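Only one protein chain is missing from this complex, and each of the others stays in its spot.
By written order: A and B. Residues from 1 in each chain.
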Amino acid sequence: MRSVINYFKEIYFGLKSLITGMRVTGHYFTHPKEIITQQYPENRETLKMFERFRGEVVLLHNENNEHKCTGCSACEVACPNGTIEIIHKRVDVDGRKVKALDTFVYHLQMCTMCGLCIPACPTDAIVMANTFEHAVFDRSKLTKVLNNPGSKIMDGIK
Amino acid sequence: MKWLYDFSYLTRAIHEGLSARFEPGTVVILEMVLVGITFMLLFALLGLVLVYAERKVSAVIQQRLGPMRVGKWGTAQTLADVIKLLLKEPLINKDADKFLFNLAPFVIMIAAFMAIAALPFAKGLHAIDFDIGILYVAAVSSLGVIGILLAGWSSNNKYSLIGAMRAGAQIISYELSVALSLLTIVVLTGSLQFSTIVESQADGWWIFKGHIPAMIAFVIFLIASTAETNRGPFDLAEAESELTAGFHTEYSGLKFAFFFLAEFANMFIVAGIGATVFLGGWMPFHIGSWEGFNAVMDFIPPIFWFFGKVGFMIFLMMWFRWTFPRLRIDQLLTLEWKYLLPINLMNIVLMAFLSLMGWHF
Partner (left out) sequence: MEDVITTPLESQEYFINMGPQHPSTHGVLRLVLSLDGEIIRKVEPHIGYIHRSIEKMCEHDSYQQIVHLTDRMDYLSCHINNEAVCLGVEMGLQLEVPERVKVIRTIIGELTRLSSHQLWWGVMGMDLGAITTFLYGFRDREMITDIFEETCGARLTMNYNVPGGLMFDIHPNFQKRTKDFITHFKKKLPEYDDLLSNNVIFRQRTMGIGKLSKADAISFGVTGPSGRASGFSCDVRKHHPYSAYDKVQFKEILRTEGDCFARYQCRIDEMWESVSIIEQLIDNIPEGPFKAPTKAAIKLPKGEFYQKVETARGEFGVYIISEGQKSPYRLKFRSPGFSNLSALNHMAQGCKIADLVAIMSTIDLVIPDIDR
C-alpha cells in the first residue's frame, strides 16, 4: 500500500516541480519589459564604456601636437608581449646628444590589454582608450604608430 | 463570406467547376494535385511561421529579443534562413549509404503529409474524412521514425546511429500513450471519425465534458505527443549537448531543412489532433445556454478557432521545451512504461465506467 501512495506522491511532486519551473519561464514570457538585450550596432550613439575600460593604448597629444613621451622605454620593458616598440633618435639639446622618441610602434594584435604599461610610464604619456572596435580586414593595419607625424615632446618633460 | 463558415460550399464549387470541363477521372487527379499543392504551401508557410514563433517565444522567455535585424521585428528572418539553406552544399559522407541517406528526409516528409491529410481544419475542410481517422493518424504519424532510423543508419556516424536508435525506442513506446489517450475520448464519442468527433463537441469540448479522466488524458497526450515529435524535453534523438545533432548530424542544406521542417510539421499535426479531439477542433467555445455569448463565439469563423487552438497547443509545447532539462533514455522509457501507460489504462477504465454511468456532461 505504501508503495502505491509513494507512486502517486512521486507523480504529484514531480508535476508540481515542473509547474514551478514553468511559472518562472512563464513570468518572463509575460513580462517582456524585463528583456535585457542591448542592440549593439544600433545603440552606438548612446553606448558609453566605463572610463577605466582598457581598449587600446594611445599616446596623448595636446592641441599643439605635443606629447609627453621621452622615449625612455619603460613601457616597452613592462610589456609582457613585446607589444610596444620604441624607436629612438638622437637630438641636440643644449649641444648634448639626448635620446628622444622617434616612432612609438604599437602592435595591437599582440596586446593583451593587461595595462602594465600605463603605471610604468614615468611621465603619464600613454593611457588606455575606451575604443573597442578593432576589427580590420588586414592584420598589418593593427600595427600602429602612436605619435602623430610632426609631433614633438612638450616643454619641460624629461 | 458564407464559405468561411462552411467550406463545403467552396469545395463543392471547385468540384463542380472542374467536373463541367473534364472527365470524372481527370477531375479526381486534378483535385489530388490541388490538395497536394495546398498542403505543400501550408507546410512551407507553417515552417516559416512556426520557426519564427519558436525563436521569438524562446527569446522572450530567455529575456532576449530574438531575431530583430531582417525585416521589421525580424519577420523575414526565416525567409533569409531558407535562402541560406537552399544555397548550401548538400554534403554526403564518404562511406554513407547514399540511397538511404537521400531517401531519409523524404520518408519523414511523406509521413507528415500522410498524417495531415486526415486533419479537419474547418467545417467541410479536410482532404479525406476517414471513418477510422484516429487509427489512421496514429498509424501514419509513427512512420516518420523510419526516416529517422534511416538517417541515423545511413550517415555512417556513430553519433547519428545512437540518436536514431534512441528515437526508435522512444517513438515506439510513446506511440502507445498517444493512441491510448485518444482512445479515452473515443470511449465517449463512439466514433473514430474526426468529423463526428468534432460534431459531438458542439455543446462543449470533451476536455470539459469528460472532466477528470479527460483532463488526465489531455496531460498524457501532451507529454506523449511532445515525446513523439522529438521535441525538448524529449529531444534525445538530437540532444545537441550529448550527440552534437543526433540523427541529422551529417545533413546539410536542403535535406537538413526537410528534417527541420518535418519537426515543425509534426508539431502542428499532433497539436491539430489534440485540438480536434480534446478542444473541439474548429467548434467555437460555447457555454450552456448563454445565447448571446454563443452567438458572438459563432461569429468567429471555425478556421480561426482551429488555428487558435493549435497555436495554444504549440505554445504549450514551446513552453515545455524552453523550461525543462532533457530526460535520459532509460528515464524516458521508465516514464512511459511505469507511469504513463498504467495510468492511461486505468484512465480508460475510469472513462468507460463514467460513460456507462452517464456521469459525463
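Keep this in mind: a contact is a pair of C-beta atoms (placed from the backbone, for glycine too) under 8 Å apart; a residue touches a chain by one contact, two chains touch by 3 or more.
Keep in mind it's a predicted model, so treat the numbers as computed, not measured.
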item	value
Positions on chain B contacted by the hidden chain, ascending	58, 61-64, 158-159, 162, 232-233, 235-236, 239-244, 322-331
Positions on chain A contacted by the hidden chain, ascending	13-15, 17-18, 20-21, 23-25, 36, 49-50, 52-54, 78, 80, 112-116, 119-120, 128
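Keep this in mind: only the chains that are shown with their structure count from here on.
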item	value
Footprint of chain A on chain B - complex, ascending	57, 60-65, 68, 319-320, 322-324, 339, 343
Residues on chain A engaged by chain B in the complex (per definition of touch)	11, 18, 21-22, 24-26, 28-29, 32, 34-37, 39
